[in-house]
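Sharing a structure below in structure tokens format, with a few things to ask.
Every protein chain except one is present and positioned as in the full complex.
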């Protein structure tokens, strides 16, 4: 193929139309490191508006499609067709769109939650595996350099044996009943039908859960959850407290909320080992706090020359130059680009132990959501998630 | 009596001998505001050592006793006998000592946990109530000015309706197996027989629980607890995660630990209302963080003229002059002094809605510990604590 | 012209070859908001290496030039020639390159310090003004949303009358004699010949000075400076303490250093008015701290809906999603793009009172450097900078 050997990948997008913040974020992330050319897409259901957006993005008119099926068909027939498609539509449409592209052999970046139930999520994973395409899920928080470094420290035993962990994704974004106003995103994220799940666990909770798995390297063997609706009248559970047992018997807690009044993004993780502990907060992603048995605190900063290669390779301007959310998202896309190129060009895989989240991670997230719902229904009894039974259920 | 009208109170102490940090702390706290004269005591089981300590403290030899029974008998017979006795012995001796003084009509400050079971704690409360003596429990964290201000803000509706709360007392003090070495306090605090309870809930957990009750003004109606032993070989549960439902249906979480590697004292509370939230951390007790629905953060500082009278009256040098643990402990003793004097002099009570913790609070703490143990035994099932059944069980 | 009306601008670059971090940063910044196509350049003095870089950047071979003169000549002759050129070469070459493009009517983004002396800087400014091209200087720190908001607050009188200001750009990047090793940037930044100035004032100091002017809206009327060499053997003054009087008589201090051991980037500004003060730190650029006369502290966060339009329009993903250095740099390029387009398309200017720094700001910076050198030579006596005499000297 003509693309062979090129440094750049051809990207498409489904969703990301007017007012769709997450689509814009994907585009920022693709652009930053200059590894993707956005050359095709469906930017909303309204053809005219989609065309306008396409034009502003430099997407040729003949590769701006009416719907994703047409796009999959035509792009897969082109020599210079898209290598990967970002699916940034509301949750209830993920499955059909992702399946269509995967079946056409086109890799997919699909927003979480992958699908509204684990059967369909498992189906996507299976299709991806058989098709040779990549299914990636942008739990982008694991692409922050200091999160990578934290995961590396755990793998290297710098904390000793892990004994406890506490993770929170408790945002204040919907602390008021914002869905009653003009807030479009609020409306679909609090509509159980569109959101795919009736709880914040399916939304912010899966990010927190992935971060916990990513840094500790441990899986959950059982969960107990309480789901609450803090904002009266809201149609989804907007607050969840989860107790977990991890694979080495470690207890852990997870708190997910969209109604934590006054919090910014509220993502924070603490992991305690028997010789040291670490803390990372999304409000200050440049730093990683390490505490030792004596009570001493060390703050590591992105860009220090002494950090692991995992953190270093994801750092752009260096020490003292804050990078943030878009850079983390771009890191996800950069790691993905390396692997997409490897597959395209038939060179060795680039995937390492600390890499981008895939469909399997997305499926585990969906199974986690289901387990918390089951526990809640049983008055917060312990529930064993599907992935603990049968190795991710596929 | 000759003491009538005096500004000072006569104090005694049982415990607080060599190496007993908590006894020293009580003495610092009594001294700071100059309302107590320590004139009697039993400073350890070893008479010679007790006498030495008494002398260094200016306690007359004839009021340095061999045991607390003798002390109670002789002091209650004196016109200038002690008004109040601080009981700072290991937990397993609290009951007998406190009972003896209370029955003699002498007020008692008794360290938490009050007793190893709620029946005996309730007995102490009943004795105090019938004797007219005060039984006070030094949950001194509620005496920090900014905690008082937080409680006042909640009472005044500044946060709107309370919807969630998270409290932690997760210290790293015993993250290593310190009890195996020369650490005296570590030995008894991890000995279930002496500590009175087989879990950290009976220790730091009751402080966290009291702080939660104090600031929110809400009681727990049910609890679910998981108790863990993070340090292998330890004889007590050194980590506890508790889920609570508060009296207005509010969900809450509590984490108590003595094995949170690297943490200093680790006491922290966050309370979320529907219009604002607050956060207070023991590592920076001078400040109270308030967050609003827009994401704005306001930091209130001890000594600001615009704070409530509850905070203002407990502030000594003022804005920009940090006060800490000893000052908070002294605040507890100062509020207590006011009430002891009122009772002694038969003037109107000084107790207000935000005052010092009493035996009832101590009893509720013991019942909380029992409820967490029961929940743990039932695989973390929900348990209704005794105080929720029957109004503090007495 | 064929470019007329296009959303995108055609950009070129001189410099930014192998190992040139600042060139990479300019490219990140151009890319993020998708308003520039990098279509021409000279990426180093070595033709082969320049061609390699050009290819990796997607710059066509026929627009990859051997030197900037050829580039200026050929690009200005093309209908689709570059609208703007980023000059990211070492300081001693700025003047010739910038002059060449400006004289060809091509706008220039020139790194600070503009030139090694104010006469040549003034010449560039004059050429730009007569040619109709824009000369912009990337003091990108003024493009952080919270810096913009700070400047807006000052303009709106939210701090009352300004009475004192303290600014620091005290980095630790060259606290060790890094120029003795393989650190390329360290070598030229500590070589007075290449750096253009024999002091850190010409380097970090001009950023601090611009930030001070930008936020306060005040100019300096006199300066007193002490220059020191903290790292023995270094060929430039690596530390400077400057005392300033601002145009309303306000005293101010400025500290610039490249040898502040342990500091990250160390850029921080505090401005005190008679009713409130503000503080902004580059280590946490997302927030702006405001303090009032009562001692209360309010922390404003990027993305809050209540911020000024100046901050809001520069914010991408919103509250709780950190943005950093690259985003600020991209903000500079975005504001510049708006004005470049307005000039290209002959539409009304977009420049507002809080916009991107121009050649005049660069010239004022050079005059500031000269004034500090003169003061230092006179044992730190007060010196009136040229710009205070004669309105920027041109």
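To keep things simple, chains are lettered A, B and C as they appear, and every chain counts its residues starting from 1.
Here is the rule we use: a contact is a pair of C-beta atoms (placed from the backbone, for glycine too) under 8 Å apart; a residue touches a chain by one contact, two chains touch by 3 or more.
Note that the structure is predicted; figures quoted are calculated from it, not measured.
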Residue of C:257, C:315 or C:372 touching the missing chain in the full complex: C:257
Chain not shown: contacting residue from A:303, A:322 or A:385: A:303
Omitted-chain contact residue, chosen from A:46, A:70 or A:294: A:294
Residue in contact with the excluded chain [from C:79, C:346 or C:379]: C:379
Where the unshown chain meets chain A, residue by residue: 294-301, 303-306, 319-320
Chain not shown, touching residues in chain B: 7-8, 21, 24-25, 27-28, 31-32, 34, 56-58, 171, 173, 263-266, 282-286, 301, 303, 316-327
Footprint left on chain C by the chain that the document does not show: 159, 163-164, 166, 172, 175-176, 224, 226, 228, 230-231, 239, 241, 243, 251, 253, 255, 257, 259-264, 272-277, 290-293, 295-297, 379-382
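In the analysis below, only the chains that are shown with their structure count from here on.
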Of all other chains, the one whose Cα centre sits farthest from chain C: B
Mean-CA-position distance for chain C and chain B (Å): 56
Intercentroid distance (Cα basis), chain C paired with chain A, Å: 35
Shared-contact residues (touching 2 or more other chains) in chain C: 301, 303, 319-320
